[in-house]
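Left out: one protein chain. Kept in place: all the others.
== chain A ==
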Amino acid sequence: MNDIILETRGLTKHYGGVHALEDANFTLRRGEHVAIMGDNGAGKSTFVRQITGVEQPTRGEIHFDGNKVEFKGPIEAREAGIEAVFQTLALADHLDVPDNLFLGREKTKWNWLGPFRRLDYAAMHADTLAALEKTGVKIPSIRNTIQFMSGGQRQCVAIARTATFHSKLTIMDEPTAALGVQETAQVENIVRALKEQGEPLILISHNMRQVMDLCDRIVVFRRGRICANLRAADVSGEEVVAYITGAKTQAEYMVEDAL
């Protein structure tokens, strides 16, 4: 069995004249937790959108779980086993918490009715309570629509969604950006639990302490390019910042060196 769960070769995305992502060669091993860091607009979220099938890359190859893949949409990526918390959260404002948690893969009864199969509200409700417990979020009532919930509450709903379903690869794009101290700690615990279960993770974060605590490896994006690949244990926070700002550059992006 192949040791590498995700590999991109020359992955490139242009939005018209904007070169958001250039020639990204990225490798992720099974069970490995990798952080992606970089300034705003460095291309981190763009990278995530390419590998989750939300967008189609301009150029380049994606290999997932031993196969070359070309996801035509997020459904295919999810079916392949990639689970993501997007920076935009991808929540439907007018639905309540269980509806959002199970959006696109509802628990149902009477499945012979096809698209008109019946929603199993009771089961989804119970699972939602269990999932929210893991994130430690405080929500007045899960039966309310999420449109007026606070940024952190919404973020927890999105995270609980990935934590509920087992996957081969989890991607979190700035999952704790809006969270309080306690909730952040809870989310970090979720990440640690994934590590213990040997599930690989890509974590995008601006929080140096968090990255150093949780991840094995740090990949730095700068102006659409991967500019450094560092083993978390071997570098200091200052060094990483130097790479992010461009004060320091790695001669060659070498996966093997850091693995």
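The criterion applied here is as follows: contacts are C-beta pairs under 8 Å (C-beta built on N, C-alpha and C of every residue); 3 or more make two chains touch, one makes a residue touch a chain; residues count from 1.
The rule is short, and it goes like this: contacts and distances are computed from a predicted model.
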Protein name as given in UniProt for the chain not displayed, "ABC transporter permease", "Na+-transporting nadh:ubiquinone subunit", "Ferrous iron transport protein B" or "Fe-S cluster assembly protein SufD": "ABC transporter permease"
Chain not shown: contacting residue from A:I5, A:A24, A:I51 or A:I139: A:I139
Contact partner of the left-out chain, one of A:E70, A:D93, A:D213 or A:D234: A:D93
Residue of A:I4, A:V69, A:L119 or A:M212 in touch with the missing chain, whole complex considered: A:L119
Omitted-chain contact residue, chosen from A:V34, A:V54, A:I202 or A:V220: A:V54
Positions on chain A where the hidden chain makes contact: 52, 54, 73-75, 78, 86, 88-95, 99, 103-106, 108, 113, 115-119, 121, 129, 132-133, 136-144, 148
